[in-house]
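One protein chain is absent from this view; the other protein chains keep their places.
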Amino acid sequence: MTLKVIVSGPRGRMGKEAVKMILNEDNMELVACIDRIHNGKLLKDINGSPDVDVPIYEDPNQCFQSIQADVFLELSIPDVGYLHTKLALQAGLRAVVGTSGFTKEQINDLTQIAGEKQLGCIIAPNFAIGAVLMMQFAKRAARYFPDVEIIEKHHDQKLDAPSGTAVKTLDMIMETREAKKQGHPNEKETLPGARGANQAGVHIHSVRLPGLIAHQEVIFGGTGQTLTITHDSYNRQSFMTGIQFALNNVTEITGLIYGLENIID
Amino acid sequence: MTLKVIVSGPRGRMGKEAVKMILNEDNMELVACIDRIHNGKLLKDINGSPDVDVPIYEDPNQCFQSIQADVFLELSIPDVGYLHTKLALQAGLRAVVGTSGFTKEQINDLTQIAGEKQLGCIIAPNFAIGAVLMMQFAKRAARYFPDVEIIEKHHDQKLDAPSGTAVKTLDMIMETREAKKQGHPNEKETLPGARGANQAGVHIHSVRLPGLIAHQEVIFGGTGQTLTITHDSYNRQSFMTGIQFALNNVTEITGLIYGLENIID
Amino acid sequence: MTLKVIVSGPRGRMGKEAVKMILNEDNMELVACIDRIHNGKLLKDINGSPDVDVPIYEDPNQCFQSIQADVFLELSIPDVGYLHTKLALQAGLRAVVGTSGFTKEQINDLTQIAGEKQLGCIIAPNFAIGAVLMMQFAKRAARYFPDVEIIEKHHDQKLDAPSGTAVKTLDMIMETREAKKQGHPNEKETLPGARGANQAGVHIHSVRLPGLIAHQEVIFGGTGQTLTITHDSYNRQSFMTGIQFALNNVTEITGLIYGLENIID
Partner (left out) sequence: MTLKVIVSGPRGRMGKEAVKMILNEDNMELVACIDRIHNGKLLKDINGSPDVDVPIYEDPNQCFQSIQADVFLELSIPDVGYLHTKLALQAGLRAVVGTSGFTKEQINDLTQIAGEKQLGCIIAPNFAIGAVLMMQFAKRAARYFPDVEIIEKHHDQKLDAPSGTAVKTLDMIMETREAKKQGHPNEKETLPGARGANQAGVHIHSVRLPGLIAHQEVIFGGTGQTLTITHDSYNRQSFMTGIQFALNNVTEITGLIYGLENIID
C-alpha cells in the first residue's frame, strides 16, 4: 500500500530533503505541496525543485479538500505550522511535524483534536533517530555495566562543553545506573581536567576540533570487556530517517505523540 | 542485604575469578566452597587461593546442611556440575550455573525441580553480557536502519570466518530488518571479495591480525548519520560480569532460565 | 611576515573556500582576485562574496603588474589555469595550483619556467593532506608490522570497491612490507568473501552505507598490540589544509613540485 503524502514547506532546507526522500521511497507518493507562494503551479515549475507534476497550493484547506492523501508532513515554520497541522487533522489527515517551536498550548490543542478525530499525529522536533537509539541503548546497558564514560566530539566552533546530547545521555543513564564512584579511589590528575567532567561518578570528555561534525561515544567497561555505542552525525539531513520512520508509523497509532523516543521501543 | 554464596570449583579458571569477584563485592559474601579435594581445609590453606577463612567441602550435601547460604554458584565440570546443582535446588538453594555442556535431559530435570521448589535457577553457559547486549541492540536498531554491515576482528589463529558471534548477530538482525539489497545496485568489486560476505544483503567483514583478541562492530547507516555498536572482549574473564548479574538476579526470579539473553531486557 | 596572495577563480567551489581561509589566517592577506567577469569591481560587490575591498581583474597581466603580491593561487579551470600560472611565474610570482587536469606538456613547461625564474611552484591536484599522511605512515609502519588489513568505508552511491585510496595505500605499503601470507594457514570462509579482497596477502574490506562519507582505517597487528591509522574525510573542503600548507611552503622551495606527497616528509 502506498502512503500519499502532502508536504508543507517544500522549498525549505528540511522540505527539500523530504521531497527527495518521498520521491525515492517505493511505498510513498508525493501528492501535493503547500507553499506560501507559487499557488497553482507544479513542483517542476519551481527553480531547484525535482521535475515532477505535483500541484502546489497556498491555501491548506483548499489543498486538503482537493487532494486525497493519507499524511500531512509539516516542515515550514512554527507560526503557520501549527495552523496547518490543526487544519490537516480537522480535515481527517494524519500529521507528522518536523518543525520545533510549538508552544505548550498549541501541543495541548493538537493533542485534543488528534484524540477526538482518532488520528495519529507525531511531533518530532529534535533528534536524529540514531541519537535517540544511542541514548536508549546507553540507558539499558547502564543496568548491567555501572562503569561508563562519555566522549563527545564536535567542531571547534561549538561554544558549550559538554554538548546537550551528552548531558541528556547522562540523565538517561542515571535512571538505571547504580550509584558508583568510578576509577581508582586514589586516582589523581597530574594535569588538572584530565579525567574530564565528573557528574554523579560518570566522566564526560568534550573534544573540539576543526573537521569534526557531531559525534558521541558512550563506553561501558566491565571485567575483560567494553561495550561502546557510537553515534556520528555527518550533516543536518540526519533527521530524515526519523521523519521517514514517523511517516511509516503515524498510520498505526492514535492520538498525538511528542518526541521520537516515545514511538521507538 | 548480603548475598551468601557457595562456590563449586574454586580452583578452576572461572572459579578463581568468581571467588575474587565475590570477595570484592560489598553485597556478596563467600560462605563455603565445594571442591573434589581439600575437604575440611580453609580456602587460605590452598596454594594460590585468597587468604580467607572459608571452609571447603568435598560432599555437597554436607556443605548445604552445614552452611546457611542464599545461592549456589556452579563452576566446576559438567558431570558433577549437574549433580551439584540438583542437590543445591533440593536443599532449597537458588543456583547459578556458569558451565556449559549440560544435556537437554539434565536441563529439563533441573527446570522441573526449580519449578517445584519455587526457586530461581540461571544457567548461563556462553556469552559475555556485553556481547548479548550488542546483539539485542543490533536487532532493535535494524528496525529503524535497514542498512547494516558487520566487521568482526579476531587474532590470526582463528580458523573460521566469519565468527559465530557475527553469524548469530546477523540472525538476530534478520528478525527485525526489512529485506533490502544494500550498496549501489551497480556496484562492482575490482578486487574480488572486497565487499565481504553477503548474507541476505548484509555484508560481513572478517579481520584477522596478530594482537587482536575478539572484537565486533555493527554499523548502521542512515541519511547523514551512522550508529555503531562495538563489543571488545579482552580476555576470558569477560563472562564474570554475566555471572555477577545472574547472582544478583537469581533471587528475584522463580524457575529455571537458560541463557543470559532471557534475563536481559 | 604576511603572505600576499592573489586568488584566481574566487567564485568557484574551491575558490570560495580559499578566499575564506586566507581572510581567516593571520599571516596571509588577500590582495587581488582574477575572475573572467567583474573586472574593476571589488569582491564585496559580488553577490555571495565576503565584504572586503579586494580588487578584481579579468586580465592576469594587468593584475600582476598593478598589484604587489607573493603568491598566485590558481583555482579556476584547467584551460585558463595553465596560462594564468605561466604568466604569474613569468611576472615573478610563486604559484600554488589546486586544479587538476594539466597535461604532461603543460607541467613540463611550467617546470622549466619555475626553474629558470628560481621560483617555487606547487601543483597539488588531488589529495587531502590527511590522506597523504595516512598513506605515508602506513608505508612506514609496514616496515615493522608485516601484518596489515585495510577497511575503507564510503557512502552507498560509490560504484567501485575497493576505493582508489585503498589501492594506492596498498601500493605504498608493498614498497616496504615483507612478503607474507596473513591469517591462519588453514583459515576458511564459511561465508564466501568474509575475509575480503586479498592482494599480496593484505586483506581489504569495503563498507558501503548511507550516511558515510569517505573513511579509511589501516590496521597493523603485532604481538599484543595494534596500530591503526584512520582518515575521515567529511567534505570536499578537506583539500583546503593542503592548499594552506602549500601557500606557506612555496616561498621556501625553488622549482616545481608535483603532488603534495613530495613536499610532505
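The first chain written gets the first letter, and so on, giving A, B and C; residue counts start at 1 in each chain.
FYI, a residue touches a chain if its C-beta (ideal position, glycine included) is under 8 Å from a C-beta of that chain, and two chains touch if they have at least 3 such contacts.
All values derive from a computational prediction rather than experimental measurement.
Q: If I'm reading the header right, one chain is hidden. Which shown chains does it touch across the whole complex?
A: A, B, C
Q: Just to verify: which one of C:111, C:190, C:241 or C:254 makes contact with the chain not shown?
A: The single option touching the absent chain is C:241.
Q: Can you work out which residue in C:3, C:73, C:87 or C:141 touches the chain that's missing from view?
A: Of these options, the touching residue for the absent chain is C:141.
Q: Pick out which of A:26, A:53, A:105 or A:187 touches the chain that's been left out of the picture.
A: A:187
Q: Quick one: which of A:20, A:117, A:195 or A:236 touches the chain that's been left out?
A: Looking across A:20, A:117, A:195 or A:236, the contact with the absent chain belongs to A:195.
Q: Of the residues C:55, C:78, C:130 or C:201, which one touches the chain left out of the display?
A: In the complete complex, the chain left out is touched by residue C:130.
Q: So which bits of subunit A touch the chain we can't see?
A: 147-149, 151, 153, 156-162, 167, 182-184, 186-199, 203-212, 219-226
Q: What residues on subunit B make contact with the chain left out of this view?
A: 211-213, 232, 234, 238
Q: What subunit C residues would touch the chain not displayed?
A: 17, 21, 128-131, 133-134, 137, 140-141, 144-145, 220, 222-241, 245, 264
We adopt the following convention: only the chains that are shown with their structure count from here on.
Q: What's the chain with its C-alpha centre farthest out from subunit B?
A: With centres defined by C-alpha atoms, farthest from subunit B sits C.
Q: So how far apart, in whole Å, are subunit B and subunit C when each is placed at the average of its C-alpha atoms?
A: About 49 Å separates the centre of subunit B from that of subunit C.
Q: Considering subunit C alone, which of its residues make contact with at least two other chains?
A: 211-212 - these are the residues of subunit C that touch more than one other chain.
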